[in-house]
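Only a part of the assembly is drawn; its chains keep their places, and the rest are absent.
Chain IDs A and B follow the sequence of writing; residue 1 opens each chain.
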């Protein structure tokens, strides 16, 4: 009954085995080998465009380094108040940019919209030098609420960003889950919708340690190798990341894994929907399910060995949680099984 | 004929296999699992003392984050002019400490001595506020010249550092190679000799990606978790590092691998010693062999497919290289074979 997070699982067997397969022989270090380049080409094929890929150690590094590549002095990143970059990365985006401010643009279910963004940018511009300068817009896909921006919403945000000369960053720690949820292509959900820089996560979806910065705008990528190197994020034996991504993309494995995780999320949500002590906080779109129930029932669930996270309700959704109630988050993954769902069902029924 | 660097090899089979073995099941993320803790305990056993271990993505991250943990405003790190932290990490130590200066303390064959260190510290103290403040002393073991400090030399440096209230950092990217060369215990070569913080590298000696900061002085480690997290250097699936170190330490594998690499280095050195067109620049102590020969012979070696690095002679050894000559570096590793040595011998003979 493992619903704590999608990084409690190990690596998918096909990925782990490919690591074994790519283990032999000598290969140029630091990502310069032909093998590394062939995997970089796979990224281009999948995204149907020219781009540069930069492996880094974690999703936090991907976000923070991507944002630092487009940082400016006194810069302000506009993102959702509950965005992972703003509240869950121990100040990494602020640190890597030597002082960026992350300003929340409010919106429901983890998403802000173009109109709110426009207001927020206007507010900064109205503040003169004191207020610093708007620097970047960042959306999370999936969001912290487990929801996805639809393509129109991303495009509308990108239009505002472009109008103000701001690059658009996407935190794609769960890019695959969002992609499967929307049923579109990687290109449609990224550069075609106006995304300039993407944090592309493989770790939560079946890799050991495979996170990358994908730069669609060559201008933004110019300094990326230096940024990654001075951050200690260029692995000397880089092929161990390439090998993971090779297997991840082969035969659409990554989409299968995300589809499985999402389907398991939907099943978990369906169970909760049918119980009387818990209710869904909102309809999930990917592999994260948010539920509300009496604190007593939450404690009971934990005592039955269900692993989940107690969840601070987002500001915009605080009203959904009544007195004596609590919110929880359940996360499914490529490794979730029928048995997990059944055990959860029993635990809820108890 | 792979002598370019010790990170061109993959992982040792025993380490790769252990990764497979530890792949199954769910484990708490971010290094908090019982398994992670058991491997941390192995570090304590091996170093025969209490300590804290912090995994990071690369050796550069280990060095830069370790140094940042003891940084002070206007701080100056004292190290050898050719130290990796000073010239080969793209400014990472400067970046992570938001501006540290790395001051070279000269000495032959990659090593400075206690007297030179004392002079250098005195020079900074004499400069008042303008000169900033001495902050940390750092030694590399093996050094960039492939040599090792003997225990007396480390202790003498540690005495000076302690006298001035400065912590002593050791860059142990090739800790195992030095350890085998000296034939002492890990404790003797680190905290017993006065080392406060150690960058402990497993990657060059047979791991995929296993670097750690080992903190002997609890005071220095207090902020380390925050430093690592905000640097994006806390892997979510941390067990993939723990699994590598588990196998690395099991049955003394790490020492066997280093002993093999050093032995291969000695064999490569012996070959060079016997040739007439090349000569050893100095006697190697680990797995790095520096040779000098006519530029023409160097080019010839490369044309025969020997992979090595052309090497900028250290300032203190520049006089060893005559007109029309060049210096090269050959590196052996756990994966070097008899065939490699024989092929090198043929190439040299050619």
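Simple rule for what comes next: a residue touches a chain if its C-beta (ideal position, glycine included) is under 8 Å from a C-beta of that chain, and two chains touch if they have at least 3 such contacts.
Remember, it's a predicted structure, so these values are computed and weren't measured experimentally.
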Assembly copy number, counted for this structure file with 2 shown: 4
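Here is the rule we use: only the chains that are shown with their structure count from here on.
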Mean-CA-position distance for subunit B and subunit A (Å): 34
List of subunit A residues in touch with subunit B within their complex: 2, 4-5, 7-11, 13, 16-17, 19-20, 22-30, 56-62, 64-65, 89-92, 95, 98, 203-204, 208-209, 226, 229-237, 239-240, 307, 335
